[in-house]
Each structure stands twice: as structure tokens, then as C-alpha cells.
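The complex appears here minus one protein chain, its other protein chains still in place.
Just so it is clear, A and B label the chains in written order, and each chain counts residues from 1 on its own.
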Amino acid sequence: MKTGLIRSVAVTAIFGAATMGASTIVHADDLTLCWAAWDPANALVELSKEFEAQSGHKMSFEFVPWPNFADRMLNELNSGGKLCDLLIGDSQWIGGAAENGQYVKLNDFFDKEGITMDDFLPATVTGYAEWPKNSPNYYALPAYADVVGWTYRKDWFERPEIQKEFKEKYGRDLGVPASLEELQQIGEFFQGRQIDGKTVYGAAIYTERGSEGITMGVTNALYNYGFKYQDPANPYELEGFVNSDAAVAGLEYYKKLYETAAPPGASDAYMSANIDAYKSGQVAMQMNFAFIWPGVEADPNVGSGKSGYFANPAGPAGQFAQLGGQGISVVANSDSKDAALEYIKWFAQPEVQQKWWDVGGAPALKAVLEAPGFNDSQPFAKTFLDSMAIVKDFWAEPAYASLLLPMQERVHNYVIAGQGTAKEALDGLVKDWDEVFEDEGKK
Amino acid sequence: MYYEIPMSDSTLERVARATPIPIANKVRGLSDRAIAWIFVAPTIIILLAINIFPLLWTIYLSFTNYAVNRPNREVKYIGLRNYERILGDADTWVTMQATAHFLIWTIVFQVLIGFTLAYLINKKFRGNDLWTTIIVLPMMLSPAVVGNFWTFLYQPQIGLFNYVVAFLTGADPSSFSMIGNVELAPWSIVIVDTWMWTPFVMLICLAGLRSIPDSIYEAAECDRASKWRQFWTITVPMVLPFLMLAVLFRGIENFKMFDLVVQLTGGGPGNITTLSSIDLKREAFEKWRTGFASAYAVILFVTVFGLASIYVKALNRVKQR
Partner (left out) sequence: MSFSVTEPSQRQKWFAGALVIGYALITILPLLWIVATGFKSSPDSIAYPPKIVFQPTVEGYVNLFTTQTRLSEAAKAEPRDDLPWYENLVRNKGNTIVGSSRYSERFFNSVIIGFGSTFFAIVLGTAAAYAFSRFKVPLKDDLLFFILSTRMMPPIAVAIPIFLMFRNLGLSDTHAGMILLYTAVNLSLSVWLINGFIDEIPIEYEEAALIDGYTRFQAFYKVVLPQALTGIASTAIFCLIFAWNEYAFAVLLTSGSAQTAPPFIPTIIGVGGQDWPAVAAGATIFLVPVMVFTILLRKHLLRGITFGAVRK
């Protein structure tokens, strides 16, 4: 701890004035919670003050922005680091972390403390806590429920002149789209339009290349057009499911949406880029995870009634939405596992979960989400619940990263860079994924 | 390899003069040989531990299917399978092409602009020192931080770059996206690298220009050689070894290029700007295919070493001319 001491002295001495008394120095007994750097994380800092006061443990936080989050945290787990005691890791990591013993299995702890997964939304339990999927083996407690949904400029949609023009063009009223096709039309309608003297665009969508962005976006189209990860009857059989005609149509749809409705230059956009585009008044709609909604409501430009929300619209093959969100896990390498479990016990309490919603978090506890009056508690509350009911997630296999990266590359190459056809992209993806599953010995 | 370069004087000669035997014998205390070893050993040990040992380990790993993130999986010896896969994969060649494009064009621009600037600065106008220092600044900064900030400058709606171009050409600033467009993205990284590293070439060229004695020009003047002829028969040949040295440095550095480009484009759109180092990092530390990535690393290392050796041979030939 010598360097720690030197550093703390230096930090305190020189930046004492700027750091406003809040100490971030790590002691051996302290808990470090790792998560993505985003609004909900800051809300969690606020919420956790209550835990600090009650338990006497001191909380430190390590927040990493989304584009680097998986990279950094998987590196941390694989390098056997001791940085994190608690990790709110992304849903897809659970397979690898469980199989490699990087997360503590929580079944005994849940039994002892009387925490039951029946109290949480089933989709979040499957998505965030279980490995293997659909088996009662838990490696996390659902911490933050999240799903891709849409935000739109209600104030623009309601303008009579815009409504009139839209009706003339498409023969229906301008409103929340009932299908993905309608959504594309609305996007195209707004694309390049002059509103209040500024050129605006249709829809900010996910196109990011480096981490998981475009995959988290394109799946919302793929699922609804009929893409499936594998043969339901024959696991790891991909041919004809990943690259079915329906899936090809879904991918082509996403490219069309990108070309006709996305703002120019939005070729590498993920959560924060879309927030920027929307808040600065560039776009009529944005695709984004639900976590942004409290921030939209609070925004001086687009908040307080100017924005509306809707769940990912249906496609020809049904209505689904990409699952986001995370469970909270105890890192097996941690030296303070007991204190970390104490935190989870505290966090699982219904009162804390209710407060979590109030400060801008998104709990998965049924007691909060199904409480009377929940739908009216926030303008986006109902859309959030509707969306959580239709979620699907990406592979959560231990080889998750090897599966995600080729998808990022193939999809980005087709949708953004315009290389090859949709069929070629998905055929290529089948080839890449087959190779991964062969390496894994699953095929 | 560098010690054959013309500008450094032969270290061997200096040392031969450096240790007069009779004096060395008179010295009290430790023998010179002991001191030499005490002084050199730590450096050699550290470099062996941090460079050679890892390199050997990389070569060993390249023949296995080892994966860092799968500690429970049996490590198997798989022969040349990793190498076959990499060399047989079309994507490898796409990244090699991207690397070559980046390498060639950055060198072309940096040599042209760098030499021109050096030539102009050598006119010794008033205040040339101050302006030279200003031009040199970008080169010394952190490429990752600079690359990150350039994504902001390249933003079509809000970025400075697009507005400057729009101002100069009259085009609509949001009509093009340097990073997002497939045609422009490879140039976006060339532009930033040129911005950062032209001063490097410039400084070396300047040293070359200043090394030419005035007497040569004076003699040419007496022979009534035109300025144009003087430029091609005196200036260019005399600066060429310096210029080739600059190209060698830039070539090696840009073959290794990682930080600037990964921050700037992340390898996108698609894999248009995925340079070899970026691809390697993805395989090694995102997909965690350790064995596969090790083979990739070996291939890259052999390539850069091979190209540099060929180049140094050429450089020495120029020097001897």
C-alpha cells in the first residue's frame, strides 16, 4: 500500500481543493463496484450512500464508458485483477464468467438470505442471472433492467403543418409507428427537413463499430423480420436461421433505415452519440436503451413533455426488442466477498429497489414494477414495461466476444461501408460463428 | 542496423581509442572488465526479460490453441494451423492493404510537405526558429489523446475540420463525413498522421540541408550552374540519405500504428481502416484467441523486420554512391 499512500498524500495535497473532500482512496476493506460510466451509475453512487451509512463499509466506484467497458472489464477478469469486488457486468458475459469461475455462484447465498428469483421479472432473471440459461444456477442478481426502445420529438410530431404534409404523403396520421416499415417512413419524412431554420434528420440509430453498438441496433430489425440465432430444435445449427431469407430482409431493412433516415456521418454512433444528436435537435427519433429516458425528461431542450417514447415496433415476424441491462455479481477474485454479498443483500430489499427507480435506476423487482401507479410514475414507465416484455438477447456463451466481433464486422461492412450484399454478410457470419463453435467443441 | 547510417560516427573506432591499456592497468578498485559488466548487465537483463523472453513465448504460443480467457481448456499443440488460418483468410489481406495504404500515403505526404517546409525554413527568414517550434508541437503529443480529439474535429455537424473545408471550398459541411465514409476514412487517418508527423521529416531534412557546405554552392555558382540544376545535383542528393532515414523511422512507426487510429476510427467503417495492429489487438485482447493472435504477431514482426532490413541495404547503397 506504499504507493497508494504516496498517491493519496499527493492527491490530497494538490487536488484537495478540487476534489471537494470526497475521498476515493482505496483501503483493503473497502468495496469497489465496477460498472459502465453512464447516468444510472451516478445515480447508484447516490443510492449507495445509504449502504455506506448502514454498514460502515466504504464504497469506491470504477466506471468505464460503454465503448471500452467490455474490453476493460473482461481484461480485468481475465488478468486476475483485484480491482472490482462487485461487478455489474453486461448480460452476455455471464457464460464465460460462470464457466471460468470469475463470478461467485449465488444460489446458497440467495437461499440463506431468503432472496428468490421468482420476485424478479423472468426475462431479467434469464438474461442477467442464469448460466446455463433456463437452469436455476445464479451468478448475479438482476440489477438494472434495460432494453432498446425509441424516443421521438412529440412537439415536432404534433405540429399541424407537419402532420398535414405527412398525411398527404403517406395517407395516414403521423404518430407512433405501428411497424418498423412505418418507422422508416417517418424517418425518411423528417430526413433533411427544415425545422425552426435548421436542417434535421430522421432517426439516430446504432452504428458503432468498435464494441457492440451496431449489433445492439441491427438485432432490433433482425428479430422482428425472423432472424433466429440457431435452430430451436437443434442447438448451434445456424444455417437457414441466421441467414434465412427473413433475416436477410431484416438486415436490408436496417441498411435502408441507415441510408434514408440516419443523420449524415452517423457511421459510428452508439448511446452517447445518439443522445447528443437528439438533444441538440438534429433528429426526430432516436434508438437507444431505456436508461436515457430520465435524462431526456430532465433535459432543458427536449424534456418536460417535448419527447415521447415507444417500444421497438413490430416487423413481419413479430415484435421483439434487444435486451440490455445487467446483473450485479461478486467477483471471485475479490478479497472482500462477504462485504460484497452484504451489498447485494442490501440492494435486493424492496425499499431500496423502489428508491432505485426513484433516483433514475431501473430495477427488475416485480414488487416495484407491478405496483399500482407504476405506469404513471414517469412518462416513459409504461413503454419501459412494454419493452421489457418483448426482450431477446445476444449469445451469452463463454465465447461471447468471439461471436460478437465477427457480427460487428460483417454487419458494419454491409450496412455502413456498403460492401457486398446482406445475404453475403449473413452467410459470412454463419461461417464465422460455425468456426467459433467448432473451436469450442460444440459442433 | 542503424549504426551503419552515415551520420553516426563509428563507435568501434572511438572505443579502440577509448581504452588505452597502460592506463586501464593502473586503475585502482574494480577491474574495468568487472565494471563494464556491472554497468551493462542490468540493461541486458531487463531487455531480455521484457523483450526476448516474451518474443520466444509468443513464438511458442503461436503453435497452440491457448486462450487466456479459457483457463480450464486443455492447451493443445496444433502445429502451423494458426499460420495457415491467418494467411488463408481474406480479411488478413484486407487489413494488410489498409496498412499499406496508410503507410505509403503518410510517407508520401510527409516527405513532400516535410521537405518543402525544411527547404523554406532553410531560407533563414526572420523568426524561423519560433515558427519551427510551433510546427513541431503536434509530434510530441500523446497520439491517443490527439486521435480522440480529432474525432470531434471530424464531426460533420459540429466539427471544425468540416467547417474549414466548407469555408475553403464552399461545400456543405454536413455533406461529407471523414470518418464515416468508406472513401474518405482511409484519408482521414492519413491526414491526422501527416499533421502530427510531418515535422519529424521536416527536422531531419533540415539537418540534411544545413549539413551541405556553402562552398559547394559557391563552386556551382562559379560554374554557372542554374539554381534549378543546383537543386537537383547538389541539394537533393545531399539530403537523400537523411530523407531515407526519416522514411525508415516513419515506416517502422506507422507499421506499428495503433493508438492514433484506434482512437480515431476504431478501425471502421466496416474494416476499412483496420490496420494490422488493430486487428491483432482485437484477436488477442477482445476475442482472446491467444494462440491465433500470437501467430499473427510473429507474422507482423517478421514482416516489419524483413522490410526494414531490405530498406537499410538500399539506404547503405545510396550512402556509398
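Keep this in mind: a residue touches a chain if its C-beta (ideal position, glycine included) is under 8 Å from a C-beta of that chain, and two chains touch if they have at least 3 such contacts.
For clarity, every value in this text was computed on a predicted model and none was experimentally measured.
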{"item": "Selected from B:96, B:144, B:182 or B:240 as touching the chain missing from the view", "value": "B:144"}
{"item": "Residue ranges of chain A at the interface with the undisplayed chain", "value": "3-4, 6-7, 10-11, 14-15, 18-20, 22-24, 26, 32, 34, 37-39, 42-43, 45-46, 61-65, 67-68, 72, 75-76, 79-81, 83-84, 198, 272-273, 275-276, 279-280, 282, 292, 294-295, 298-300, 358-360"}
{"item": "Where the unshown chain meets chain B, residue by residue", "value": "1-3, 5, 7-9, 11-12, 14-15, 17-20, 23, 26-30, 32-33, 35-40, 42-44, 46-47, 49-55, 57-58, 61, 68, 113, 117, 120-121, 123-129, 131-146, 148-150, 152-153, 157-160, 163-164, 173, 195, 200, 203-204, 206-207, 210, 214, 217-218, 221, 242, 245, 249, 252, 255-256, 258-259, 263, 277, 280-281, 284-285, 290, 293-294, 297-298, 300-301, 304-305, 308"}
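Simple rule for what comes next: only the chains that are shown with their structure count from here on.
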{"item": "Whole-Å gap between the CA centroids of chain A and chain B", "value": "39"}
{"item": "Touch list for chain A against partner chain B, complex", "value": "67, 70-71, 74-75, 77-78, 96, 99-100, 199, 208-210, 263-268, 280, 282, 398, 401-402, 405, 409, 412-414, 416-419, 439"}
{"item": "Chain B - residues contacting chain A, complex", "value": "65, 68-72, 91, 155-158, 174-177, 179-182, 265-272, 282, 285-289"}
